[in-house]
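Note that one protein chain of the assembly has been removed; the remaining protein chains are unaltered in position.
By letter and in written order, the chains are A, B and C; residue numbering begins at 1 in each of them.
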Amino acid sequence: MNVDTTTRSPADDDGAKLYGYVANFDKIDEFLDAVTKVRKAGFTKWDTHTPFVVHGLDAAMGIKPTKLPFLVFGAGLTGCTAGIALQWFTNAFDYPFLISGKPIFSLPANIPVAFELTILFSAITALVGMLAFNGLPQLSHPLHSSRLMKRATDDKFLISIEAADPNFDLIKTRELLESLGPLQVEAVEA
Amino acid sequence: MTEDKSNDIFTFPKWTWVLRPGVAVAAVGGLVYASVVIYLGFSPKATDVGYMPTQPVPYSHALHVGQLGMDCRYCHTGVEQTARATIPPTQTCMNCHSKVRANSEKLIPVRESYATGMPVPWIRVHDLPDYVYFDHSAHVRRGVGCVSCHGRIDTMEVVFQAEPLSMGWCLECHRSPEKHLRPAEFVTKLDWVPEEDQLALGSRLRETNNINPPTDCNTCHR
Amino acid sequence: MSTSTPASSSYLNNTTDDPTRRAPLIVGDNDFHSVTNAVCGIVEMPKTPPAWWIAFFISVSLTGVLFAMITYLITTGVGVWGLQTPVAWGWAIVNFVFWVGIGHAGTLISAILFLLRQRWRTSINRFAEGMTIFAVVCAGIFPGIHVGRVWVAYWLAPIPNQMSMWPNFRSPLLWDVFAVGTYATVSLLFWYMGMIPDLASIRDRAKSKVRWFIYGILSLGWRSSNRHWHRFEMAYLLLAALATPLVLSVHSVVSFDFAVSIIPGWHTTIFPPYFVAGAIFSGFAMVVTLVIPTRKFFHLEEIITLRHLESMSKIMLATGMMVGLAYSTEFFIAWYSGNSYEAFAFLNRAFGPYAWAYWIMVSCNVLVPQIFWVKKFRTNLIVLWIASILINVGMWFERFVIVVSSLSRDFLPSSWGYYRPSIVDVMTFVGSFGLFMTLFLLFVRFLPIVGMAEVKGVMPQAHLKDVAAQGHGDYHGDILTEKGEV
Partner (left out) sequence: MSSLKPEKGMQYWRSLDELAQTPEFQEAVQREFPNDEWDRLPPATRRQFLKVMGASFAFAGLTSCRWPKEEIVPFASRPDGRVPGVPEQYATAMEIGGSAIGLLVTSVDGRPIKNEGNPLHPDSLGALPATAQADILQLYDPDRSQRLVYRQSGQEFVKSWDDFAAWTGENIAGTGAGVAVLAEPSSSPSVARLRARFAEVMPDGSWYEYQPISRDAERAGITIAYGRPLRVHAHLDHAEVIACFDADPFFDHPAAIPMSRQFAESRQPSTQGISRLWVAEPAFTITGGRADHRQAVAGSAIPRLLAKLARELVANHNLALSEQAANLEPAFGPVSSEGDAFVTGLAVDLMSHRGSGVILVGPSQAPEVHALAAVLNQALGGVGNTVSYTEASDPERPSHMQAIADLAASVASGEIETLLILGGNPVYDAPADLGFTDLLAKVPNTVHLGLYEDETSQRCSWHLPRAHSLEAWGDGRAWDGTLTLQQPLIEPLYGGRTVAEVVAAVLAESTSNGYDIVRETVAPVFDGGDFEKSWERSLHDGVVKGTAQPLVAVELDGSGLAGAGAPLAELVAAAEPTAERPELVLTADRKVYDGRWANNAWQQELPDAITKTTWDNVLQVAPPTARDLGLSEGDVVEISAAGSSVELPVSLVPGQAAGTLTASLGYGRTAAGTVGNSVGSDVYRLRTTSSPWLVPEVDLRATGRNTILANTQDHFAIDAIGFGARNSRISTLVREVSIDRYLADPEVIHHMDHHPPLVSLWKDKQYEGEQWGMAIDLNACNGCNACVVACQAENNVPVVGREQVINQREMHWLRIDRYFKTEPGVGPLDVDDAEIAFQPMTCIQCENAPCEQVCPVAATQHTEDGINAMVYNRCIGTRYCSNNCPVKVRRFNFFNYHKNLEEVEKLQFNPEVTVRSRGVMEKCTYCVQRIQNVRIAARNDNRPLRDGEIVPACAQTCPTRAIAFGDLNDPASEVSRLREDNRAYATLVELNIRPRTQYLARLTNKVGGGKSSGRAPAHHGEDPTHGKETG
């Protein structure tokens, strides 16, 4: 698989404000080594971009587990309570009517709806929460103007380091990245 | 193996960041807005209350009831015996108007009706759906004042619908009648207010007259 | 199918039973990029193939029939159907249960197989989820239009109103409203969420502004950041964990519509598991029916491999047997309970006026799947395809038998009857297939029908050579190329 090697020289990178550097790899093992190195270099405002979930990458980047599950659990409880409350209020409190000689309020009949609402609330929360935590939808992002990024959803593995990172240095960081043996390094404008 | 050689990289403008909060606000706000609009817009409170058609004869309850102090039952004779309050026949009007204002042109339709025997086509103001069976006698005899449903007719130049007459509205009273009960003699006194607290009075009347309005479906629907 | 030139296509057969080697999930000389090309290629086709247009035209016209029938129904009255007094539920409910049943495979494949770490699901789950959504759309139509006064059907929802009336939460039908509603929503979320990264791929390959704009919006600005992937994975896992009990609950609740009633033949505790098994059964059958032509037409044989189909036929065999067991259990209980009404209900099914339907059901659902004991049949696409269609027929008749035969003869012989569908019934059902196919065709043309991100994740290339770095020892098999082994 041949790789595009048209690398733009740093010289081009001054002028417009810089967002950061992007380096792309096509072998997972090299990529993971690179990630570990970047992390060791103590960067904080950096990220990796992969076409699919790469196992061990979280560990390599040192990402802490997300809080999402707790949020969803809370939503589930809310849904369940809402379900029971709704049924109690409507059928047992606000306008109780006599049905088939059955009790005005009895849990068994209310389980299905309560259950469904539990699922509904949690499911919606799971998706919305994930997007919210990820700050999506975010249609406009400097990285979208990077050419290398276009293969991040295809077959390449990228590392991006933001200029905003305290450890960021126009030259050193670039050298660091090039030292990791990427296919290319690109400076991305903010 | 195609390779993207094109130089144009499309990107969304920066302002699109507003989308995120935008979507959230739209979702929540839209829901609230819609429900409010529907609730207010479709409730009989908004749609039915205030219905005031022009009647063929400019009959003024304000004058006859308010000023002259006529009793409702003088014209609406059926109200204590039957389901319908009954609109009076032209005869009733002419009892007085054969002498009083005998030549007023406002009364032309009435005199015509009396002469020809053709009825005066009044427009129905308080119109319940046809699957609702309301019995005036059942309410009046228990001490529900006319005013509770029809409002201060005695102040109306032209009669209009004062209450929503919706099912929920009926149920309120059927659930807690004490709010509206009054001694039988004051049923048609539209301006009557109890000396004591209405709830106390109402509860007492409810107790003594054993008034427990059902909320069963077939109380009103047959 | 790909049996034309065995030599060249033998590599496509990854249905090895050799325990020493794990068979690869993707065959052929594929790398990430080629997978992307294969899948996105379908969406990016410069011009739509005429075959698609023909199929689309047919489907759309059938959809037209569906809506024509619905209009006629609503303007004239439910009487245009064959319904009558003992049998007040007919094809509408049969079709509803049929479609909901089909709508189960998708979420099942995505959710349950995901939780069970069945990695082979990745090639087909997107496809199956799509099918789920479309089936649920078709299903949703029927309960909606089968009520006598559609214009007040909104009374089913607990909306505050001037009547201060509320729905009756003791009614299984109301449970149904919530169950199916939830199921539709969750399936949609699940489907869309899984699709975001793939939509991003299409966006990033976009050559026209329009395409880029549309897919840009749809992919919500996904930039495949691993920090995002991390939460994405968690959310996906959670959704899967939620969808699994949901998918089981939905058809259970649907079965309550019958089980909670007192009609002999309906009033049975076996219904929930029985219905769920049936649903999975029919769902997989429908996936197979659709996937076989699709993979051929769009040349996805290397991604949706023979092994996938074989696994599905095994599942059909299993669920088919479960359904068969349920049939026999019903009879046993009918006899064992000593309830004469129950006993009669089942004798009547098998030997009464509706015996013909009953035996179609049994032969299609119990006998046909038995051929899957033989590998030759499991891997013969023609046989598999025809079998899957027969199973769908059988499953439709199962619902017909349950709904109609039980109702037509209940307690009082004086009110027994015989139900005949009207032409409108038939046209409506046919029309619903039109709607289903229309949506499906749009899906295969404009959306990624294979979860690329997930497929790549299970390809050999995705696994680390560096053993130390191997997250967890999952091994995705070796690359099988046309030359054979690497």
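To be clear about the criterion, a contact is a pair of C-beta atoms (placed from the backbone, for glycine too) under 8 Å apart; a residue touches a chain by one contact, two chains touch by 3 or more.
Since the model is a prediction, treat every value here as computed from it, not as a measurement.
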{"item": "Visible contact partners (per top-of-document touch definition) of the missing chain", "value": "A, B, C"}
{"item": "Selected residue (touches chain absent from view) among C:I58, C:I112 or C:V147", "value": "C:V147"}
{"item": "Among C:S123, C:N348 or C:T438, residue touching the chain not depicted", "value": "C:N348"}
{"item": "Residue ranges of chain A at the interface with the undisplayed chain", "value": "97-103, 106"}
{"item": "Residue ranges of chain C at the interface with the undisplayed chain", "value": "76-79, 82-86, 88-89, 146-149, 151-153, 155-156, 163, 165-168, 170-174, 177, 257, 260-263, 340, 344, 347-348, 351-353, 407, 409-418"}
{"item": "Chain B residues touching the omitted chain (full complex)", "value": "47-48, 51, 53, 77-78, 81-84, 86-91, 113-114, 116-124, 127, 129-131, 133, 135, 137-138, 141, 214, 216-219, 221-222"}
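What we mean here is this: only the chains that are shown with their structure count from here on.
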{"item": "Chain whose averaged C-alpha position falls nearest the assembly-wide average", "value": "C"}
{"item": "Chain-chain pair with the highest tally of contacting C-beta pairs", "value": "A-C"}
{"item": "Mean-CA-position distance for chain C and chain B (Å)", "value": "53"}
{"item": "Inter-chain centre distance, chain A versus chain B - centres from mean C-alpha coordinates, in Å", "value": "57"}
{"item": "For chain A paired with chain C, centre-to-centre distance based on mean C-alpha positions, whole Å", "value": "30"}
{"item": "Multi-chain contact sites of chain A, meaning residues that touch two or more partners", "value": "1, 95, 136-140, 144, 150"}
{"item": "Residue list for chain B, restricted to those that touch at least two other chains", "value": "1, 4, 12, 171"}
{"item": "Interfacial residue positions of chain A with respect to chain C in the complex", "value": "1, 28-29, 32, 47-59, 61, 63, 65-66, 68-69, 72, 86-87, 90-91, 94-95, 97, 99-100, 102, 109-110, 112-113, 115-117, 119-120, 122-124, 126-127, 129-131, 133-134, 136-141, 143-144, 149-155"}
{"item": "Chain C-touching residues of chain B, taken from the complex the two chains share", "value": "1-2, 4, 6, 10, 12, 39, 42-44, 164, 166-169, 171"}
{"item": "In the complex, chain C residues that touch chain A", "value": "31-33, 36, 158, 164-170, 174-175, 178-179, 181-182, 185-186, 189-190, 192-193, 197, 200-201, 203-205, 216-217, 220-235, 238-239, 242-243, 245-246, 249, 253, 256, 452-454, 456-457, 461-462, 464-466, 469-472, 474"}
